[in-house]
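Below is one structure, written out as structure tokens, with a few remarks after it.
As you look at this complex, bear in mind that one protein chain is not there, while each of the others sits in place.
Showing chain A:
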Amino acid sequence: MSQASIQVGTSPQVQYLLRIGDSCLILAQRLGEWCGHAPILEEDLALANMALDLLGQARALLTHAAHLDGQGHDEDQLAFLREERQYLNPVLMELPRGDFAFTQVRNFAVATWLLLLWRRLQSSTDPELAAIAAKAVKESAYHQQHAADWLVRLGDGTEESASRTSAALALCWPLFNELFDADAVDAAAVASGLGPSWAELRPEWTAHLNEVLTDAGLAHPKPSAYVSAGRRGVHSEHMGHLLAELQYLQRAYPGGKW
């Protein structure tokens, strides 16, 4: 690999946008891995559609972040030439594809989180971000409903499907904390009116989750104090492999047009 990596600026505004944009991009990559492998043809199309929605959201946010960063980068350079430490998505998004139950648990958690985020971002003081949010909010609402229906089906399905869904929930549970952990970047976003503090989303997100878990007959895993730090660039062992696959071509053929 011969293409040099790029660094993005450390302004809280750019970081705030990249955290969300990278979340969409990395989950889109994981959902893309389902293509041709879903349990039924129709769900195969549904997962691909959702991946495409998320990729569209990622493109808009990365383009905007690159513009604000002011170093002349574009969406492709941000996606293909940043190293792991420069990626700011929470760890939850980068976990391997897993089984179908895992995918629906994660999709529900992320779609609900994004839905609550987009709703608030519609009134961002940044008009570009507000416009992106207004478009994305409908997509996330659909993703949430789709995943919620599957969680109820799986949790209230067979013994096997219920146990797999419980296992997926237990695996994701400690990583949910990061979605609501506020820090200086959030504080700056609140102060400038760019967007909400992530911590603000937790009560509503939890209410959505509880409703679905009740319908699905699934129990809450034990609370966890662990907070992952993907949005500060500290990722799991899965992230490097994901990026190697995602970035291979741009790295091997620097500046290639496509």
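To be clear about the criterion, a residue touches a chain if its C-beta (ideal position, glycine included) is under 8 Å from a C-beta of that chain, and two chains touch if they have at least 3 such contacts; residues count from 1.
Methods note: contacts and distances are computed from a predicted model.
J.: Per UniProt, what's the omitted chain called: "Quinol:cytochrome c oxidoreductase quinone-binding subunit 2", "Light-independent protochlorophyllide reductase subunit B", "Na+/H+ antiporter subunit A" or "1,2-phenylacetyl-CoA epoxidase subunit B"?
T.: The record names the chain that does not appear here as "1,2-phenylacetyl-CoA epoxidase subunit B".
J.: Considering the whole complex, which of A:D149, A:E200 or A:D215 touches the chain not shown?
T.: Selected residue, touching the omitted chain: A:D149.
J.: Tell me which residue among A:V8, A:L25, A:A46 or A:V137 touches the hidden chain in the full complex.
T.: In the full complex, the listed residue that touches the missing chain is A:A46.
J.: Which residues does chain A use to touch the chain missing from this display?
T.: 40-43, 45-46, 49, 146, 149, 153
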